[in-house]
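Complex shown without one protein chain; remaining protein chains in place.
Labels run A and B following the written order; every chain starts at residue 1.
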Amino acid sequence: MNGDDPASRQGNGRRQRHALRQHWWAWAAMALVVGVVLVASIDTSPSRGVSEQRRYALSVQLKCLQCVGESVAASQAPLAVQFREEIDSQMRQGRTDDEILAFFAQRYGQEVLLTPPSSGLGALVWVVPVVVVAAGVLGLAGVFARWRREAGARASEEDRTLVAGELARRHQDRDPEPAGPRDPDG
Amino acid sequence: MSRRTAALVGVVAVVAAAFVWLLATHSPSASTPTGSAAVGRLAPALTGTTLAGSAFDLDDLRGDWVVVNFFATWCPPCVAEHPELVRFADDNRDRAQVVSVAFDDTDERVAAFFRENGGDWPVLTGDTGAASLDYGVVKLPESYVVDPNGTVVAKLDGGVTADELQAVIDGRTP
Partner (left out) sequence: MNRALGLAGLLVGLGGCVIGIGVLAEGLRRDRPHLLRMGLPYALVSLAGAVLSTIAMQRALITRDYTVEFVFDHGSSSTPPLFNVAAMWSALEGSILLWGLVLAGFTVAVAWRFRRRLEDPLVAWALITMFAVGVFFFGLMLTAANPFRGVVPPVGYDGPGPNPLLQNHILMAFHPPMLYLGYVGFTVPFAFAIAALVTGRVGEGWLVETRRWTLLSWGFLTAGIILGAWWSYEVLGWGGYWKWDPVENASFLPWLTGTAYLHSVMVQERRGMLRVWNLSLLCATFALTILGTFLTRSGVVESVHAFSSGSVGPILLGFFAVIVAVSVGLIGWRGDQLRSPGRIDSPVSREGAFLANNALFAAFAFVVLLGTVFPLIVEAVNGERLSVGVPFFSRMTMPIGFALLTLMAVAPVLPWRKGTGEVLRERLWWPAWGGVAATVFALAVGATGPTVVLAFGLAGFAAGSAIRQLVLATRRQGWRGLVGRANGGMVVHLGTILVAVAFAASTSYIRQAEVTLAQGQTSTVAGHEFTYLGSRTVERDNRVEVISEVRVDGGRVYEPRLNRYRMGGMTIGTPSVRVGPTEDVYLSVSSTPDPVTGEVTIRVIVQPLVVWLWIGGGVMVVGTVLSLFPGRRRDPTAPASAPVAERGARRDAEIVT
């Protein structure tokens, strides 16, 4: 695929061919392409109006209270059918998504919304994971910082000899070629 | 055990204990999905034409207790609770009124149902979907008790008894 095989290449030619990979502009070009694609993919279709898509998007956010663990989009229960009809009629009246969801929440309580609230006690379900993850990342960063400060433990000369000997033995076992300077890039 | 380990183990143990306690004390049966936001508020408007052909408006009944009963003739528990409603209506002619709202049903079937099972109160039929949404009806049958000031004070679901309704309008906890 990319000609990375260490045994068959000589270091110099490879280095030249791969020099491109170390240039920042090559990577910037990639980022640019991805950026343009992402911008181009932004969906501009309106979120108002009557459409199957919109009805589906709304009904997956509503819980079918008559059934067990199903959304209004999935269920065929009479209540779910009635909800879907109501969504249709409200879409025709030009209501926004938030207004339609609020309509159901006002009548059936918070429970009917599958999205937990963004205020009050219920908001904790959004906040707690973020806090826990942030704390975890900070903790890990702290541990790394401490390790770096204490980076005292170094390999002793004895360790180095041991490792070098072992590597030499290994390569003798494995390589039919005489051990020459190997390409560091493997 | 170092102090840090001890602290960590302690925290984990407390969280785990709280978690188990939570799961242990939660009784699944007690939590039927009833979610209605109507209780404690002014009753949603309820208007229409009754089976008998006269105009109906819930607001005209201010000053009396009203039991708004959502039902359907095809729903077995609705059929089962009907005699209780009849008994309640007979016992409280002076101060309470029952109103039935038929859901997804035909006039003929509803009329036949009342002829057979009794009950002489107003019945709303036809396009009643909006009303059931306004009240937050989840599963038939459901009864909403509206006090003389027009506030919904209770929601009773899954078949009512006359005693339960009596208890509500007498101000006792059912």
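Observations on the model:
Convention: contacts are C-beta pairs under 8 Å (C-beta built on N, C-alpha and C of every residue); 3 or more make two chains touch, one makes a residue touch a chain.
Remember, it's a predicted structure, so these values are computed and weren't measured experimentally.
When the missing chain is restored to the complex, the residue among A:G49, A:P116 or A:G142 that touches it is A:P116. In the full complex, subunit A contacts the hidden chain through residues 1-2, 4-5, 18, 21-22, 27, 30, 33-34, 37-43, 45, 52-53, 56, 60-61, 63, 68-71, 73-76, 109-117, 121-122, 124-126, 128-129, 132-133, 136-137, 140, 144, 147, 150-151, 153, 155, 159-160, 162-163, 166-167, 170, 184-186. Mapped onto subunit B, the footprint of the missing chain covers residues 1-2, 5-6, 8-9, 12-13, 16-17, 19-20, 22-26, 28, 31, 33, 35.
The working rule: only the chains that are shown with their structure count from here on.
One finds 45 Å separating the Cα centroids of subunit A and subunit B. Residue ranges on subunit A touching subunit B, taken from their complex, read 65-66, 78-79, 82, 85-86, 105-112. By the touch criterion given at the top, residues 33, 35-38, 104, 129, 132-136, 138-139 of subunit B touch subunit A in their complex.
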